[in-house]
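Shown here: the complex without one of its protein chains, the others still in place.
Every chain is named by a letter (A, B and C) in the order it is written, and numbering of its residues begins at 1.
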Amino acid sequence: MSNGQTTSRYTIERLQSIDRRIIFVFIAAAVIIPLLLGASLKEETTPIVRALFDYVDHLPEGSRVLLSFDYGPTTAPEIQPMVDAVLRQCIERKCKLYMMAVWATGHNLVGQTIEEILKSEYPQLQYGQDYVNLGYKAGSQGLIRLLVVDFKRMYSTDAAGTAIDSIPMMQNIGNLKNFDLIFSFGGGFPGIKEWILYAGDPGHIPIGGGCTAVSAPLLYPYYPSQLVGLMGGAKGAAEYENALIQAYPKFSNMPMAGMSLMMSQTVSHIVIMFFVVLGNVLYFIGRNRNASTKPGGEK
Amino acid sequence: MTTKRLTGHIVLGVVLLVCTLSIVVKGLLVTVGALLTLFIFSFLYKDNPYYKFAEHLFVGVSAAYWMCMGFWGTMVPNLFGKLYPPMVGSVIPALKDNPPEPFMVIPLFLGVLLLLRLSSKAGWISRWALAFIVGTTAGLNLVRYLRSDFIAQISSTMIPLYASGAAGFNLGETISNSVIFLGVMSGLIYFFFSKEHKGVFGTGARTGIIVLMVTFGASFGYTVMARISLLVGRMQFLFDDWLGLIR
Amino acid sequence: MRHLLRLFLILLLAFVVDGQSVYSQESDPVTSTADSVATEPVTPPPASAFGLAGEDMPNDNGHKLRVKWQYPAEAVGDITGFEIWRATSPTGEFRMLGQAPNDYFEYLDIGNKETPAPDFMANNSDFFYKVVAIGKNGLRTESEPGGPFRTYGQWFHRGKTPVLVGVVLFGCFTFYFIRAAKKGKELYVRPLAGIEAVDEAIGRATEMGKPTLYILGIGTASEIATIASFAILGRVAKKIAEYQTQLIVPCYDAIVMSIAQDVVRSSYLQAGRPDQYSDDMVYFVTNAQFAYVAGVNGIMMRQRPATNFYLGYFAAESLILAETGNSIGAIQIAGTDQITQIPFFVVACDYTLIGEELYAASAYLGRDPLLLGSLKAEDWGKGIVMALIVVGVVATIFGWDGFRELIRVNL
Partner (left out) sequence: MKRTVPLLITLVVGAALIIADFVPHRPFGTLGDDFSLYFDIIAVFAFILGGGNLVRVHIMKLSKKRKDWPFSIVTLAGFFIMLAAGLLKIGNPDDIKGDVAALGSLFSDLYISIFTPLQASMFALLAFFVGSASYRAFRAKNKEATILLVSAFLILLGRTPLGLWLTEGIPDSISFLELPNLANWILDVPNLAGQRAIMIGIALGVISMSLRVILGVERTYLGQDND
């Protein structure tokens, strides 16, 4: 066996057991560079997301929309872009926004969203007139079941402790059926499924949802009979943002979190696939060389 | 050895400099969060003192966190609050007037038995408490799994192999249903312990392995996306909240 | 005419609703309140609800009544909803329980189970209900009180019959095969790669003079997977004691730690080396998922075990542990019953016990005939599952859905 052959086989073996830190660098770059460049990936809006967008877009002025924040900080990167897009659209449609949470972790996220979107982008909106933060209540699906019948029995105050009857936009709310649309964000338990089973179905209330990519397949079967539409993962968020930009060109210069997340995810996916292919190519080259130098070797 | 030491000092200097600068510009809260994030990520390069620091801090803080949650969330309302409600009246006024529940002596007793482990002579009595725990687990899980996983999965596999809808015979669904049926059956064959994987049985088991491998590949590929979004969230924190580099 | 129609409906209802629970309506509920419709033409109060019926909820321990009523369909538009009130006698003090929307004609009254609570609902005693219709004009009309209704606790949950059959059947199998094993009947079990590798893996650690790391997962003792892992730990620790290598068991839960200490101590005793055991082998890290992972990663990087066992309940941390273990070149044997995590172990570990194999592992390692007997019972269980599925599929092909109903569990 010649010296050159040994070296090249050595190289291939080295490459096959490539230092995993190199892969780490590539993955980090795949995530960071699109973020820094503000690159975003346009996603054509699929019917299930389009249905949701159109439903909101046809809500008459002054419609009451309930948004339930049923997620936590770990899934916020995926879910928050959906919340932001839906909020912006609802405000453009001049809807009244009611925000609550059936997840304890959602409580802080409501406050954070109000600060970041409503107060900074739409300072003209008034608390209690245009939007209200009802906060978190324990009880999971039991809570939802009670809200269908009697809203104020569970929510006697808002998140800040103000008596519910002193809030103007709460005056005409008796139960969940007084809402024109309910949004649940988050795919865990309790979440969209519980909203469908315990509020949407018995009360004939339209339900829309946004969930993580992992839980989306479990929820697809509810569309279109029990769900108005569904956003699944970063892809769903990006599709919704795309629809929003098309309908409201004023948003086209705004950074859209879902689209940039989709960019980072896609690039990372491609990086991972590239390494899988590379690994296999090197493996086969290595095997063929081994076979040619060691006839009758491993099969 | 000395170059290694020098590098160590330079890194420490940079970290301290960044830390001070960041506290001045961004405030303590974001700085702590950002530095701890970087310390954890440094593990990807190799084990180092910064990761060790973050790791040891995390262990200490989290252990105390759950102890406090357990004390205020379980011990006080559910043990003391039920055993003798006036005792917790000053902390949770809502419970003050509830009637005492004498049965709560049982967990108190078992809890004390468990603590006897600390004594070398009476330590064996703590096994009574452990036996209670293991018995509870076995009893609860037996029926729970039989009810939800076992029976529910069987009944949802009872699907027609010949699928027809309003539009007549549905080829796609027929194929899908047959694949599900054969997949479940061959998967179950694979799990048989007391049969040798030979003959027809062996064919079934090998088909089972194929189905399992498709399942594992699919689940893995599917989860990649969600994992990446976690990293994006952290990077957004570092580059946006901390460094303000994202427009 | 309208009154007559209502009367007819009430009579009809009394026949339709289950006789035992409805002693209702000796008197005509449509009385003066309904008459007032005629006397106040400008803003008439809403029509009254009628035909109150109550039934005990089946398959529970009592304290619950389902109240139903009727309402004239043409008047539904005049009201915003109903209020439901309850008392212990028709003339007694009624308590408001809750509200129902205007197109809901039933209310599930979940009473308190404890005596001093104000809405306590005793089993086997009489309750009376009133339904108040609330008009859009703000006026209210009370119905006649309905009752008495009673609530009972049941001694058997009928919806769970298939589960009971399952428990009895499986219990019989297990008994039978354990008895057969006691009599000395040889039982064949097929080899499992992950189990065969245990000896080799511990041997390797011995040769290299490095420790073995055993992770019981992030389950508490309330997970049956953790209990299964204890059983495996017992056998593994015995082998380690015999080989005289070092064992590290960092724990996620304090109860798990306590049990694991007992298990390892007695394994060392059985192996005849009680002096080599110390409580420092099995210690507590923290019970926060990712803090635990951070700690275990540190242990791996600094103590460099040659063999890692991951057996028990695992969540997202599975891949972090397995990849770190791989980077230090350890032989890794994993097993979990968490379906979402099995793929990560399959990909990153040398051997993986898939789901059920985790539970069988202790029987394999112990080679105790009694335990092997219970594996045979599991196989019979699988056989019955397959037979049931085949029959079920055939039944659906012939459109006989009754078979599927047979094994349905109604909670």
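Here is the rule we use: a residue touches a chain if its C-beta (ideal position, glycine included) is under 8 Å from a C-beta of that chain, and two chains touch if they have at least 3 such contacts.
Because the structure is a prediction, the values reported are computed rather than measured.
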Which chains here touch the chain that is missing from view? A, B, C
Contact partner of the left-out chain, one of C:Val293, C:Val393 or C:Ile407: C:Val293
Of the residues C:Ala47, C:Ala228, C:Val393 or C:Ile407, which one touches the chain left out of the display? C:Ala228
Decide which residue listed in C:Met96, C:Leu370, C:Val390 or C:Leu406 touches the omitted chain of the complex. C:Leu370
Subunit C positions in touch with the non-displayed chain are 59-62, 153-157, 160, 163-164, 167, 170-171, 174, 178, 220, 222, 224, 227-228, 230-231, 233-235, 253-255, 257-259, 262-263, 265-267, 269-270, 280, 283-291, 293-294, 302, 316, 319-320, 322-323, 326, 337, 339, 342, 344, 346-348, 354-360, 362, 366, 368, 370-371, 374-375, 377-378, 381-382, 385
Subunit A, residues in touch with the chain not shown (by the definition above): 18, 20, 23-24, 26-28, 31, 41, 43, 73-74, 108, 213, 217, 235, 265-266, 268-273, 275-276, 278-280, 283-284
For the chain that got dropped from the picture, name the residues of subunit B it touches. 28-29, 32-34, 36-37, 40-41, 43-44, 52-75, 78-79, 90-93, 103-104, 106-108, 110-112, 114-115, 117-118, 124, 127-143, 145-146, 149-150, 153-154, 156-157, 172, 176, 179-188, 190-191, 208-225, 227-228, 230-231, 233-234, 237
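Throughout what follows, only the chains that are shown with their structure count from here on.
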Give me the chains shared as neighbours by subunit A and subunit C. B
Chain pair with more C-beta contacts, B-C versus A-B: B-C
What's the distance between the Cα centroids of subunit A and subunit C, rounded to whole Å? 29
When centres are defined as mean Cα positions, the distance from subunit A to subunit B in whole Å is 21
Rounded to the nearest Å, the gap between Cα centres of subunit B and subunit C is 18
Subunit B touches at least 2 other chains through residues 223
For subunit A, which residues are shared contacts with two or more other chains? none
State the interface residues of subunit B toward subunit A in the complex, per the touch definition above. 44-45, 222-226, 228-233, 235-236, 239, 245-247
Subunit A touches which residues of subunit C in the complex? 80-81, 98-101, 104, 327
In their shared complex, at which residues does subunit A touch subunit C? 20, 148-150, 153, 174-175, 177, 203
